[in-house]
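Please read the structure below before turning to the comments.
Heads up, one of the protein chains got dropped from this complex, but the rest are sitting where they should.
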Amino acid sequence: MEFTRRDLLTWGSGITAGLVLTPVPWKLLDDTSIWTQNWPWIPQPARGPVEVKNSFCALCPNGCGMRVRMAAGWPVGISGMQHHPVNRGALCPLGFGAHQLNWHPRRLRQVGHQGRACSWSDALAAFRKACAEGPVAIIDGYPDRAASAICHGFARRHGSYRVALRAEQRALLPYEKWSGVPAAALGYDLENTGTILSFGAPLLDGWSAPGRFARLWSVRGAGSADSQLRLIQVEAAPSHTAACAWRWVPIMPGSDAALAAGIALVLHEEHRTAPNAPVPSTTLADAAARTGLSVDAIRDLARLLCEHGPALAISAQPNPAVAALNVALGAIGTRGGIVRRGRRTEPLAAADTLPSHLRAVLVDASVPADFLASTEAEIFRFAAWEGSAGRNDWLLPAPGFLEELTDIPTAPLSSIETYAVAPPLSKPPAEVKSAAQFLMAVDSSIPDVEKIIHARCRQLFQSRAGHLQGEELAAAAPPESAQAFEKQLWSGAVWVGDPPHFGGIPCRLTAWPQSAAPVARAGWTAAWPAPVLPPLATKLYQESSLREPPERRAI
Amino acid sequence: MASAVLTDRRWIARGAKRTSTSRFALWLAPWTLLLALGIYAAGLCLYYGLNQTNMDNRFAFGLWIFLDLSVIALGAGAFFTGFLVYILRRTELKPILNAAVVLGFICYSGAVAVLLVDVGQPLRGWFTFWHPNVHSMLTEVTFCISCYLLVLTLEFIPVILRNRQLEKAAPAAVFEYRLHHLVPVLAGVGTFLSFFHQGSLGGLYGVLRGRPFAFREGFSVWPSTFFLFVLSAIAAGPSFLMLVTAAVEKLTGRRQVPRAVFRRLGFLSGVLLAAYVAAKSVDTLIWLNVTSPSVGFAPWEYYAYPPFGSALLFIEIVVFGLLPAGLLLYPRTASSHRWLLTGAALACSGILLNRFVMTVQTLALPTLAFDEFLRYIPSWQEVATFGGLIGYGVIVFSLSYRYLPLFGEAKKEDLHVSRS
Partner (left out) sequence: MNTRYGMVIDVDRCTGCGACMIACAAENNVPPAAERATPRTGITPMLVHTVSNGMEGSLKREAFLPVACMQCENETPCVKVCPQQAVEVDASTGIVMQMPQRCLGCRYCMTACPYHARYFNWWDPAWPAGMEKSLNPGVAVRMRGVVEKCNLCHARLHAAQEKAAAAGKREIDPRDYVPACVEACPTGAITFGSLADENCAAARAARSPEAFRLLARLGTEPKVYYRSARAWVRALAEPRNETRRKEVQRG
C-alpha cells in the first residue's frame, strides 16, 4: 500500500487536530514558562535559616560596626550598626558589597614564592631562616589589635615593629612633633566643632570613619543656610564634599599652605590668635597671589572662622601649615578641636622608613594594598587578594572579610576611646593563615588572639571606666561580672571610654613651619585598603557615571 | 531535453515565460547569502542574548522596531487591496491582488520572526495571549498581528496551491476551492484586524505619557497617532506595491499588469497621502501648540540637536508628503509612469521617515532635566538581521513569481472555470 500525497495531507491534518485536543501542547507550553524561570545556569540563593548578627569591619582601622544578615551560615547582607558611637549605623559605600569579597576571583588561595606555588611549610621554613640570619621588621596596618600585640611581641625579640599609617593619621604627625603627644593618641572633637575649614579633606567622601562625619553633618550641618556646623571646603576642583559644603572656596592647586598662612596672618593682625602662636613670615598679598583669592576673601575666611566657633582646620594629607593654623586658632586641646584620648605615650613608628640591613620584612594583611616597603629585604606579604603593590617575594593567603576573630581598638581620629570584639562570621578557606598565626607557629611562646582578647576584656571591666553601648543594653543594668561584660562585647556591644578631656597637649611651636610639598589629590577609592574592590563597585563607575574608573579593578 | 536534471520547468505554469533555472539560481544566490547571514546574526542574538545588539536601557527599541513598524506599514497594501477588491468590488485591482497578498505575507511573517528575536524571552511569547492587558497597545498589536498573519497565510495558501504540480493533488484543489469562497470573509476580517494593528502601532507611541515628543491626545483611548498610522499605512501600501511590481517588470523585462492598475494604485495612494498630510499637519500644530507645552515641554527643544533639527519635520510632511501626493494626483505627472513611481518612492520614504522619527528620535530626546541627547548606531547583528529579512522577502517573492500565478489572476480564473 503506497503512501500518497493525499494520505500525507489527511494524516497530517488529522494528527495536528488531534494533538491540539490533548493536553500535550498545552503542557509543553506551560513547561516553557517554568524552564525559562529555572535555567540551570542561573544561580539560586541558598535556602536556610536567616539570622542577623553583629560584627565589625576590620578592612580598615576605623572598625565600623555592622549588622550582618546570615543565611545558611554565610553573610548575605550588610547594614550599619546603629548603636556604634563612631559610625552610628553608617558605612562606607563599598562596605555594603564587602560580603562578596571572599569569593572574588582574585582571592589568594595558594602560597606563592616569586610566582611559583609553594606550601605554608616552605614559607615558615624561609621565615625561620630569615629570623635566624638577621633582624626582621613586622609591618602592621591596623595597630592596637590583639594581632598587633602578637606582631609587636614578636618584633621585640626579632627586630622591629612598624605601622603603615593612613594619610589622615599622618595629618596629625605635626602635633606629635610639636607636643610630644603621640599622634595615635589624638583625635578630632568634631562633635563640638562650629566651623571646619577643610583643606581638600574628603570629609563627606571617604575620610576617617565615613559614617561619623556623615551623620554629624546631616544632623548639624546639612541643607540650611544657618547651619550649626559650617563646613568650608577649600579645594581647587569641585569634589563631592565641595558640592555639599556650606561654602566652597576654590584655590589654585597646591596653595593650601599659603592660604593657611594668609589666614593666620589676618588672625594675628586682628589680634585673634591664640597666645604664643607663631606668625607666618609671608605677606597677605603673597598668600592672595598664590591662592588666586583676593585679600578680602582671605580676610572674610578668617572672619568666618572666628564668627562661628570653635573652628578647626583639617587637611587630608600631613600639612604643617594647616596644623600651625590650628595652633593659631587655639584648636589644640580645646573643645571642638584636636583632643587627646586615652593614655598612650609611645608614638607609633611609621613604616615609611625601615631600618637598613633588614633580613626580612613581614607585611600584615591589614596594610593597604598600595603600600610600598622601601627595603631590599625579603618581603613576606600577607593578603587575602592578589594585587598588592610592590615586589612581594612571598605572597601569603590571609583570612578575608569577617573570616577571623579580631578585636576593634579605638578608631583613628575619634575623640573617644572605644573597644569591641569582632567574631568571625564566615568560614575561611582551609588554605589561609593570618600573620599572627604564622608568627605563633614560628615562636610558640606568643599567646593567641583569643587569649589576648579575653585579657583585654577583663582589664576593661576591672578598670570601671567608660560604659557599654548596645542595642539590648539600653534598658539593662551594666554587667556584674567580667564574663557578662565580655559576653556583651562578643555579641556586638561597644565599650565607650570617658568623654574627651581638654588640655593635655602642650604645643611648643615657635616658628611658622616650612610648607610641605603638595600631594596629589587621592581618588575616590584611596581610602579602600584591600587590593580589590567589591564586585558591586561596578555600579558606581562602570554601570553609571557617578565615579571615575579606578585603577583597581572590581571584578 | 538538455539540463533535464536541473530544470524545474514542470513546476512553472504552462505558457508562462520564466528565465532558465541556472540564471534563477544565480539571482537567488546573493539573497540566500543575505538570508543566511541574517539567520546567523539572529542565532547569535538568541544564543548569547540581546547584548549582541547595540540597544541599551535608553534605546530599548532600536533598528528592529523601526524595521517592524516600517515593514508592516509597507505591507498594508495586502489588506487594503483585498478590501478594495472584495469589499468595495474594485475589480480593476484583481491582477495585483495575489502579489499584494504575497508581499503582505512576507512583510508580516518577517516582522513576526524579527520580533521573536527582539524580545528577551521568546519562549514566553505566548504570555501575552494568556495574560492580556486590555490597556496596552502592544497586546492589541500582538493579537491582531498574529491573527492577521494567520489570515494572510490562509490567503497565501490558495495561491500556492495554484502551482502547476500542486494543483494536481485533488484534495489540494478541493481545499483551494473551498478557501476560495472564504476569501471575501478573510478579506473583511483582514481589513478589520489590519485597521486596528496599524493603528495600534501608532498608538504604541501616542500613549507614551513619559515621552511628550510622541504623546498625543486623541479620541477616547486612541491617540491621534493611531489614526495617522492607519492613514499613512494605507497610503504607503499601494505605493510599495507599485514599486515592487515595477521592480519585477524591470527585472523580468515584461509588463505584468495593465498600466491602469498602476494609475489606480497611484491615485489611491495620492488621495490617501493628501488626506494624511492634512491630518498630520493639523495634528502637528495641535501638538506643537497645545499638547506638548501643556506638560512643560517646549516644542522647539525637540529640534535643538543637529542634525535632527526642525528640517526633519519639514522634510517628512512636505518633501515626502505633500510633494508625492501632488505627483500622484496631478494629472500630468500621474499619467507618466516614471513620475508615478517617483511619487510612490517618495511616499514610501515619507512613511519610513515617520516611523524612524517615532521610534528612534523619540528615544534619543531627553525627558529629565539632566538627560542628554543620545546616539545609537545598530550593531552588525541588527543590520544583518534586517538584511536577512530583505533576503527572505526577495527569495519568497521570487519563488512566488516563478512558480505561482502572481500577476494576471484574471486569466487563471478563466482557466479554472473551463476545467470544471
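Lettered A and B in written order, each chain numbered from 1.
Criterion: contacts are C-beta pairs under 8 Å (C-beta built on N, C-alpha and C of every residue); 3 or more make two chains touch, one makes a residue touch a chain.
Owing to the predicted nature of the structure, the values given are computational and were not obtained by experimental measurement.
Participant: Considering the whole complex, which of A:Leu108, A:Val136, A:Ala214 or A:Ile446 touches the chain not shown?
Facilitator: Looking across A:Leu108, A:Val136, A:Ala214 or A:Ile446, the contact with the absent chain belongs to A:Ala214.
Participant: Tell me which residue among A:Pro23, A:Pro43, A:Gly115 or A:Pro275 touches the hidden chain in the full complex.
Facilitator: For the chain that is not drawn, the touching residue is A:Pro43.
Participant: Among A:Leu19, A:Ala72, A:Leu372 or A:Ala511, exactly one should touch the missing chain; which is it?
Facilitator: A:Ala72
Participant: In terms of residues, what is the contact footprint of the unshown chain on subunit B?
Facilitator: Residues in contact with the chain left out: 49-51, 55-61, 118-121, 124-125, 127-128, 130-133, 135-139, 141-142, 204, 207-212, 294-298, 300-301, 304-305, 362-363, 366-371, 374.
Participant: List the residues of subunit A that touch the chain left out of this view.
Facilitator: Counting over the whole complex, subunit A touches the hidden chain at residues 33, 36-37, 39, 41-48, 50, 69, 71-72, 74-80, 90-97, 99-100, 103-105, 204-206, 210-211, 214-215, 217-218, 222-225, 238, 240-241, 243-244, 250, 534-540, 542-547, 554-555.
The criterion applied here is as follows: only the chains that are shown with their structure count from here on.
Participant: Report the inter-centroid distance (CA atoms only) between subunit A and subunit B in whole Å.
Facilitator: That gives a centre separation of 62 Å.
Participant: Spell out the part of subunit A that touches subunit B in their complex, as residue ranges.
Facilitator: 5-6, 9-10, 29, 32-33, 35-36
Participant: Help me check something: in the complex, which residues belonging to subunit B touch subunit A?
Facilitator: These residues of subunit B touch subunit A: 121, 123-124, 126-127, 169-172.
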